[in-house]
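And now, chain A:
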Amino acid sequence: MGIITISFILLSIMAIASGIMMILSKNPVNSILWLIVLFFAISGHYILLNAQFLAIVNIIVYAGAIMVLFLFVVMLMNLNAESEPVKNKRLQFIAIISGGSLLLVLLSAVMSIKDMHPVMVAGGNAGLIKTLGKVLFTDYVLPFEISSVLFLSAMVGAVVIGKKD
Partner candidate 1 sequence: MGTFITFPELLLWLPLLAGIICFFVKTETAAKAVAFGGSLVVLGVALSSLCYTDAKFLTYNAVNYIWLKELGTGFYVSLDGAGRILTLLTAVAFPIIFLTTYKNSYKNAGAFFGLMLLTQCGLMGVFVAKDALVFYFFWELALIPVYFLCSRWGGEKRIQATFKFFVYTFLGSLLMLTGIIYVYLHTGPRISEGVVVALHSFSLQAFYSATLSAVEQGWLFWLFFIAFAIKMPIFPFHTWQPDAYDQSPTATTMVLSGIMVKMGLFGVIKWLIPIFPLAVPKFANAVMILSVIGIIYASCIAMVQDNLKKLVAYSSIAHIGLMCAAIFAMNELSLQGIMIQMFSHGINIIGLWVVIELIEQQTGVKKMSELGGVAHKAPVLTIMLIIIAFANIALPLTNAFVGEFMMFAGIYQHSIWMAAVAGLSIILAAVYTLNMIQKVFYGNTNHTTEKINDISFAQKLGLALIVVMIFAFGVYPQPMIDLAKEAVNGLAIK
Partner candidate 2 sequence: MNAILFSAIWGVIMMFSGVFIKSKTTPKYLAIAGIILLFIVNALELNVFNTGSLHFEIDTKEMLNIKSSNLAFLAVVFASTLLFFLLNGRDVEKVGEHVGEYFALIFFVLCGVSIVATYNTLLLLFLGVEIMSIPLYILTGSDKRNLKSNEASLKYFLMGAFSTGIMLMGIAFIYGGNPNGSFFINNIQMGEGTMPVMMAVGLVFMMIALSFKVSAAPFHFWTPDVYDGAPTVFTSFMSTIVKVAGFFAFVRLFENSFGKVHEQWQNLIVFITVATLLIGNITAVFQQSVKRMLAYSSIAQAGFMMLAVFALNDRAQEGLLLYSAAYSIATIGIFAVLVKMKDYTIEGFNGFSKSQPLLALCTTIFLLSLTGIPLTAGFQSKFFMLMAAAEIAGKFWLIIVAVLFAAISAYFYFRVIQAMYFKEASDTVIEESDITTGFKITLAICAVLIIAIGIYPELVVGWMYH
């Protein structure tokens, strides 16, 4: 039981716990904070998997930009904690049951698989910024350009929707 395993377990627990907390916490602000915790946990995993670039981007983009945006919106609407009345219990129950059973089905299916490659943890330069950069601007230049269209449309959309008139 090496350090890696331990850290994996810790990070996993952290991720799952924060995820659950996010769902449970009444106050939107809290859930956002829990979500940020979740993101950090996942970044930890990335590091563990030796994907530094993604780890960083995850922190910057998600935990940084996106979550802040969320935070702004929530603050803007200042939804106080009690604004959300409890949903009827039966439906929640069904929801949890179905979600859980989905998880069970998938796990039971996947876990039955024999002989799969282990994850090569340390070493390998696939995740290094240098490699990724090169790949991104050579092999993946087309999707990269196309994603600009995505952003354009998102931008236009945000304007069309958000603009007061």
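How were these picked? Simply put, all candidates are chains of the complex that A comes from, given by their letters.
Methods note: a contact is a pair of C-beta atoms (placed from the backbone, for glycine too) under 8 Å apart; a residue touches a chain by one contact, two chains touch by 3 or more; residues count from 1.
Everything quoted here is computed from the prediction, not taken from an experiment.
Chain contacts in this complex place chain A in touch with candidate 2, from the set 1 or 2. By the touch rule above, chain A contacts candidate 2 in their complex via residues 106, 109-110, 112-113, 139-140, 142-143, 146-147, 149-150, 152-154, 156-157, 159-161, 163, 165.
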